[in-house]
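What follows is chain A.
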Amino acid sequence: MTEPIVTFNDVHKSFGDVKVLKGIDLDIRPAEKVAIIGPSGSGKTTIIRMLMTLEQPTSGDIIVDGTNLWKMDKKGKQVTANEKHLRAVRGDIGMVFQHFNLFPHMTILENCMTAPIHVKQESKSSAKDRSIEMLKKVGLGDKLDNYPSQLSGGQKQRVAMARALVMRPKVMLFDEVTSALDPELVGEVLEVIRDIAKDGEMAMILVTHEMDFALDVADKVLFLDEGVIAEQGTASEVIEHSKNDRLQSFLHRFRN
Partner candidate 1 sequence: MKGLTITITVLLGSAFFGYLFAFIAGLCRLSSNIFLRKFTGFYVEVFRGTSLIVQLFWLYYAIPMLFGIELGSNWWAGVIAIALNYGAYMSEIVRGSILAVAKGQTEAATALNMSRFQRMRLVIFPQAVRMMLPEFGNYLIQMLKATSLVSLIGMTDILYYGDIIRSSNLSQAPTVYILVLFFYFILALPLIFLTRKLEGISKKGVAN
Partner candidate 2 sequence: MSNWSWEVFAEAFPIVLEGLGITLGLTIACYLFALIFGFFWTFLRRIPFKPINWIVTWVMEFIRSTPPLVQLFFIYYAWPMVPVVGVTLDPFTSAILGLGIHFSTYIGEVYRSGIDGVDKGQWEAAKSLNFSTKQKWTKIILPQAIPPTIPMLGNYLIIMFKEVPLASTIGVAGILHMANSYGAQYWTYLEPLTIVAILFLIMSYPSAILINKLEKKMNRRFDKKEALNSSKGATA
């Protein structure tokens, strides 16, 4: 088997006195598609936010492509990573947010072009070409000069995906990307994710409430409950054949 691209080693996270994650161990291999399911407040989102460096773990290690994300070597000692170290490591990771977080002062095209130009120092023309290519891929090739406020929720979320894809991440994180959408717009967004998943080479972690979708796309499903991974396996193992009571009642609520 190939080396994992992301590894969590006994990762804990508390917010004040509240222990959200109580020891997460996790391996994600290149091109693997992982869905994280579980009740709200179980810490699903916190897992991927720590990987994106938006939250700092309380203890434990997160390894990205062989490098410890949150710790670095300083004069032979392990110390908390500084911004420079984080920047060097998180370049491999991209994220799509629940609330899109598009930049409202930029057009759709500019939203996609900004990071390649300024972060990766790409030429304007190559950044533009790839941004247009990605926007076409998500079906928005005709909206390049529109502003986010002129788009529907589903369209915004597709732009957000194109924006993340342009950076060519090795791992892409999806944080409940359909939860803020009207029901009739969910389909178009899931369609794009399926499409991306088919391309293959990128690992994906999806925090989601769409069970059928998870079953369809994910190689592996994790059920997170009360801060630990309570159940894991292939999608059909976890969603269709699990004997875990809490998982059963969780799924039951969703199936109705």
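Quick note on the criterion: contacts are C-beta pairs under 8 Å (C-beta built on N, C-alpha and C of every residue); 3 or more make two chains touch, one makes a residue touch a chain; residues count from 1.
Candidate selection criterion: all candidates are chains of the complex that A comes from, given by their letters.
Please read these numbers as outputs of a predicted model, since none were measured by experiment.
Chemist: Which candidate, 1 or 2, sits against chain A in this complex?
Modeler: 1
Chemist: Using the touch definition up top, name the residues of chain A that touch candidate 1 in the complex.
Modeler: Chain A residues touching candidate 1: 52-54, 83, 87, 90-91, 93-95, 97, 99, 101-105, 114-115, 118-119, 147, 149, 160, 163-164, 167.
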